[in-house]
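A single protein chain has been omitted; all remaining protein chains appear in their positions.
Presenting chain A:
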């Protein structure tokens, strides 16, 4: 049985508390023309669905819902596709339960 379930991650993230550091992205995607396999993997692997393809076929990040798991760092930082750091102290996701 392989019924696909469409979940909206946005609805899940809506429950979470965030302190957004406006204008200070803690993760950056290096400029590229054609995304590498590692970058493409992030479209699916990121648990907060922060990565998306733009209209030119490049991978972009909107890190507002980021849960700071580090998955994209492990996949894409060693190859130089992204730059990963933590948000400034006090900013980012704030787990109430964790």
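Just so it is clear, a contact is a pair of C-beta atoms (placed from the backbone, for glycine too) under 8 Å apart; a residue touches a chain by one contact, two chains touch by 3 or more; residues count from 1.
Quick note on the criterion: contacts and distances are computed from a predicted model.
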item: Name of the absent chain as recorded in UniProt (options "ABC transporter permease", "Protein FixC", "Flagellar basal body rod protein FlgB" or "Cytochrome c-type biogenesis protein"); value: "Protein FixC"
item: Where the missing chain touches chain A, by residue; value: 1, 4-5, 7, 9, 12-13, 15-16, 19, 38, 41, 44-45, 47-49, 67-71, 73-75, 77-78, 84-90, 92-98
